[in-house]
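Below: one structure, written as structure tokens.
Removed from the display is one protein chain of the complex; every other protein chain stays in position.
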Amino acid sequence: MIVLLTDFGLKDPFVAVMKGVIATISPSAAILDLTHDISPQDVSEASFILKGSYLYFPKGTIFVVVVDPGVGTKRKIIYVETENYRFLSPDNGILTSLFPEEKPVKIIEVKNSKYFLKPVSFTFHGRDIFAPAAAYLNQGVAPEEMGPSLAPESLADSPLPFPHQDPQGNWHGEIVYIDRFGNLTTNLNGCCVDSGENAEIIFKNEVLKGLRQAYANSDSPSGPFAILNSFHSIEIAVNQGSAQKILHAKKGEEVILRCPTSFS
Amino acid sequence: MIVLLTDFGLKDPFVAVMKGVIATISPSAAILDLTHDISPQDVSEASFILKGSYLYFPKGTIFVVVVDPGVGTKRKIIYVETENYRFLSPDNGILTSLFPEEKPVKIIEVKNSKYFLKPVSFTFHGRDIFAPAAAYLNQGVAPEEMGPSLAPESLADSPLPFPHQDPQGNWHGEIVYIDRFGNLTTNLNGCCVDSGENAEIIFKNEVLKGLRQAYANSDSPSGPFAILNSFHSIEIAVNQGSAQKILHAKKGEEVILRCPTSFS
Partner (left out) sequence: MIVLLTDFGLKDPFVAVMKGVIATISPSAAILDLTHDISPQDVSEASFILKGSYLYFPKGTIFVVVVDPGVGTKRKIIYVETENYRFLSPDNGILTSLFPEEKPVKIIEVKNSKYFLKPVSFTFHGRDIFAPAAAYLNQGVAPEEMGPSLAPESLADSPLPFPHQDPQGNWHGEIVYIDRFGNLTTNLNGCCVDSGENAEIIFKNEVLKGLRQAYANSDSPSGPFAILNSFHSIEIAVNQGSAQKILHAKKGEEVILRCPTSFS
């Protein structure tokens, strides 16, 4: 199975052309779309989506990530293999984001043009490099055929922001993703709170007390609340409404978590 | 074949994750998207789309409907089997909308956590319950394994509005769906009009005479007209334009059908 993650959108034929190239080389490949609506060239958003999703796909899946502000420059294209999964991506930190939890057992620089379309354009490596390389890997070509090994420490750093703790013990994070419903996902994971009952989540002038379990369990149906979401992250939401609109929220804005242990 | 109908959109990875879960459990499952752009939590719109579409899919198809304002509350999840089709949905009336035409032969409450992902989140039953349950059904697990039988009369009522007839014999319906082109689909089905030639469709200040057969057959190309559409419903449209914009129309607004028999 080959899973595609890009910022190409579905209006243009770019994703379809990648699938056509894959199907031409590897007719039996099953292809799924993770999403193609990553904000243009937003490697941090792509990291977040991939990290929160890949574990739900079958073992052996090849993830093809084409969010690539550096297309046509000298940035490397890398293949990373872990115990259960395989990944193709530009070397821009997206895969590095997975390493804390997903140990790479093989890292290859993809550069053998034998497995590319010819001529390779400067503008569409998704079609000319990523799609054919993924298809040949799916056909059983050994990754080592595609280029030399790389050391993990040579790869670009993860673009994902990490929360930090202040001297009072509060965690400072930020909004890392806003979904279709306007729910605000943060990079705070609530691991410091046992039950969540005593946590306080602070965003702009709002102080949200406790972590709710379900969207619909609301005493104050129209106001914002905090919830541990399906990405296992603390999220700010509004029941049957958009927290993004109501709180005028933007990606990157700070969210603070006050844990019970930091209460005095 | 498994067909998905949700309000998740395609920007977020939710639909893809459901497909990943299905493919992990049932690698041979063919998965199709009915649509994921149901207006958020709009069970009436989901009813309308499902009702107008399901007959065009192969017999045996499993439809998985996740439009679920009550996720995480005590609302039931149900499996309904008819002579030709199978359905999974929250018990919120969406499937009840089909019963006038599609007789249920089996109704099961899906509650056996053996067929769920663990732990089951409070926020994403599409991933944790619906997807694995559909995949196990596709693998041949008997629905009875998933929970007890339910009586049809115990299910939630259909959210679909029905037209009513006034003392003068006119039918009062409403706009139930607005498509991409801005065409206004009503819940009036034109069954009272033989040829449609003498019907009058009244919307706001417009009185549209007769039912046109094709979009392009227009004497007055820029004005609104009524047509019997591919959902077999009376629709208000504008050739090469948007009736929604031109008539400032909204879902739920009244549309009246004056039939020849009610003319005096």
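Going by the order they are written in, the chains are A and B; count residues from 1 in each one.
Rule of thumb we're sticking to: a contact is a pair of C-beta atoms (placed from the backbone, for glycine too) under 8 Å apart; a residue touches a chain by one contact, two chains touch by 3 or more.
Note that the structure is a prediction, hence the values are computed from the model and not measured.
**Student:** Of B:24, B:41, B:229 or B:244, which sits in contact with the chain we cannot see?
**Tutor:** Of these options, the touching residue for the absent chain is B:229.
**Student:** Pick from A:23, A:141 or A:246: which residue touches the chain that isn't shown?
**Tutor:** A:23
**Student:** Considering the whole complex, not just the chains shown, which residues of chain B touch the missing one?
**Tutor:** Those residues of chain B that touch the unshown chain are 1, 3, 10, 30, 32-37, 49, 52-53, 56-58, 61, 179-181, 213-217, 227-230, 240.
**Student:** Need a quick check: the contact residues on chain A for the chain that isn't drawn.
**Tutor:** 8-14, 16-17, 19-21, 23-24, 27, 40-41, 69-73, 121-124, 127
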